[in-house]
Every structure is written in C-alpha cells, then in structure tokens.
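In this view, the complex is presented without one of its protein chains, the others remaining in place.
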Amino acid sequence: MKISIQINASPYQYQAADTAWHFIQAAIAKGHKVYRIFFYHDGVYNAYRDSRPPGDERDIVKRWSGLQLEHDVDLVVCVSSAQRRGLLEQSVALKVGGYEQALSDGFRIAGLGLLMEAVIESDRHITFGA
Amino acid sequence: MLQQLERDEYGFLRNRQQWNKAVAEALASEDGLALTVSHWEIIDFMRAYYDEFNHQPNARLFGQAIKKKLGAEKGASIYLYQLFPDGPLKYANKYAGLPIPPSCI
Amino acid sequence: MLYIVNKKGDVLRNCLDTVSTDDVILLIESAVYAAVNKPQPSVLSERISGVAIYALLPDMRARGIDVARCYEYIQYVDYAGFVDLVEQNNPVRSCC
Partner (left out) sequence: MKTLFFIINKSLQGNVCGQEFLDMALMAAAFDQKVVLLFEGEGVNALVKNQCPDGLQLKNIVPVLNALPIYDINDVLVEEESMTMWGLVEEELEISVHALSRRAIKDQLNLADHVFSF
C-alpha cells in the first residue's frame, strides 16, 4: 500500500508529530511505502534546522531527516505556510524543490501541488493534526 | 511618479488606492515592458477577480481562471509567458496594484 | 470508513454524531481517556450498533490508563494494528 502523510501541527506542543512518526515506522515495518510527508499549517515547524530540544528528549526534526535518509521518504514543506510563519529567510528566496538553509537535511520546499500529487498517487492519505 | 508611491521590497504597491492606469504603465516601463491591449486584458481580469473574490490564485489556478473567462488560448502558459516573460502571475498582480502572491517571493 | 479521533470532547462527540454501521473509530492521543467508564461513564456509554471502537494501546500506557477501568467492548491496537485498520478501511477521516 502506498501511503502519504500530512502533518498540520507544530512539534513538541502537540503529539501529532510523534503519533505520525510511530505510525510511519509501523507502516514501513509492514512493508508499506510511505510516499511523501507534506508539512502544512503549523506543521512546517517540524522542519526547522535550528530547533534544539533538551539533550535528553527526542529530536523530532532529526527524526524526519533520518527518515528521508534511511527510507527515502519525500519531506515537503509547504511554501506558503512557511512564508507566512517566517520559516524562509528572504535572502534565501525561493528555490522550489531546493534544500533551504533554514530547513533540516532532507526537507524541501514546494507548493500544494505536491500534496495533491501525493494524494492522487496514494492508496491512503492520513492527516495528523493538533 | 513612481517615487511618490508606497512600495514593498519587491516593488509592489503597498496601497492599492494609489493605483491607476498611468501607475501600471510606469511600473511596467520600469521593468522594461510596454503594456499592450493583450496585457491589459489580463491585468483587468486580475483586478476584477480580486475585487469579486478577495483572493489571489496561485499559478495553476490563475491559468484555469483565465481559461474560464477569456478562453483556453489565453489561459495557456505559453501565451501568458509571451506577455509577461518573467512570470505572468507575479507581474500581472504587480501591474494590477495587488500584493505579491505568496508563492512568487 | 475509519475515523481517527485525537480529542475526547466536542471532537469525539461530533464524530459519534456522524458514524453509522460498519464504521470504525480509533481513539488516539488524549481521546483514549474516553475509553474509561469507572467511576464515571464517558461519552461512549451509549454504544452505537455496528460501530467498532478501538483505542491505541501505547497512548493508554503513556497515560497510565488501566484497561480494567474501560468499557468492555473497546478493542485495543498497537501501531501495527493502527496500520492494519488504515489498510482495511477507506476512506479515512482524521478528526482533530
């Protein structure tokens, strides 16, 4: 089964990013393909390279980067949600599809079109929200 | 004329009240573009769309909306890029006195 | 149809208003508290016929909720079971 995921909530403040993470691990362990994770609304805060949780806590941002590296899961941050929330520096400007300095490894910036493409491609689309 | 206008860092008008046809011509001319009847058709469409729906379409929706209103030929990317080579959505909004669309920064 | 519900108040109540026969509800995150029926009954006291209700066990454990204090008809899944529910049901609606 091909699954796409949407995360609408900021990490740490809500459990959504954790629930999504454990769900994805279980799905991959069962042999399903997690096609893309689309970070929308406050979900874009999951991508901040400079986020530094206390050393004895899970590092949610690093987790996502690791997922991209190990399982080739496409991590896409919504450009307009990110701009609205100041995630993209103006000097960096927009390079659609590029890896931005403000984002952790493996994340890329793109528009809602990539969400729709994932939804159309996937057997299931699961949203995790606040 | 352009000196008296409030503009953002991308050259877009901050205050739509300051827009008129001459302002549009001046903004375009600053970008090296002379507005023709075909440009005005798209610019007028943008203004009417915004007034009616209080919304700015993204690039994909923009083409679709133009297609519905002005016909398939004019909603096609190739036609729109001929008119506004640096980006139809961005520059149609700019000369219409509207804000820069979120995905155009 | 699978409903994934993550809060026990209005969000769960709205979900219960719309479910019908053959639907499945999965309680996750703080919605798992709705499974508890002792000493006070919860919004789940009126069982809807034909609707299966699951609770995510890791979220129960995280909150120290003893299954013995919960409605007997509730079924439990871990994350692997969560994936199975997603596989067996479509569409899926997330109620947040």
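In this document, chain identifiers A, B and C correspond to the written order of the chains, with residue numbering beginning at 1 in each.
The definition used in the following text is that contacts are C-beta pairs under 8 Å (C-beta built on N, C-alpha and C of every residue); 3 or more make two chains touch, one makes a residue touch a chain.
This is a predicted model, so every value here is computed, not measured.
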Selected residue (touches chain absent from view) among A:21, A:40, A:64 or A:107: A:40
Residue of A:8, A:46 or A:65 in touch with the missing chain, whole complex considered: A:8
Contacts of subunit B with the absent chain, listed as residue ranges: 49, 52-55, 57-58, 60-61, 64-65, 68-69
For subunit C, residues in touch with the removed chain: 1, 14, 17-18, 20, 90-96
Positions on subunit A contacted by the hidden chain, ascending: 8, 40-41, 80-81, 84, 112-113, 115-117, 119-120, 124-125, 127, 129
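Everything below uses one rule, namely that only the chains that are shown with their structure count from here on.
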Pairwise touch network: line, ring, star, complete, or other: line
Per-chain CA centroid nearest to the all-protein CA mean: A
From subunit C, the most remote chain by mean C-alpha position: B
Contact pairs, highest-scoring chain pair: A-C
Interchain centroid distance [CA atoms averaged], subunit A/subunit B, Å: 33
Intercentroid distance (Cα basis), subunit C paired with subunit A, Å: 26
Geometric centre distance via CA averages, subunit C-subunit B, whole Å: 50
Subunit B residues counted as touching two or more neighbouring chains: none
Residues of subunit C that touch subunit A when the two form their complex: 4, 6, 28-30, 58-59, 78-80, 82-83, 86-87, 90, 92, 94, 96
Residue numbers on subunit A that touch subunit B, as the complex places them: 79-80, 83-84, 88, 90, 93-94, 111-113
List of subunit A residues in touch with subunit C within their complex: 1, 3, 8-9, 15-16, 19, 22-23, 25-27, 29-30, 32, 123-130
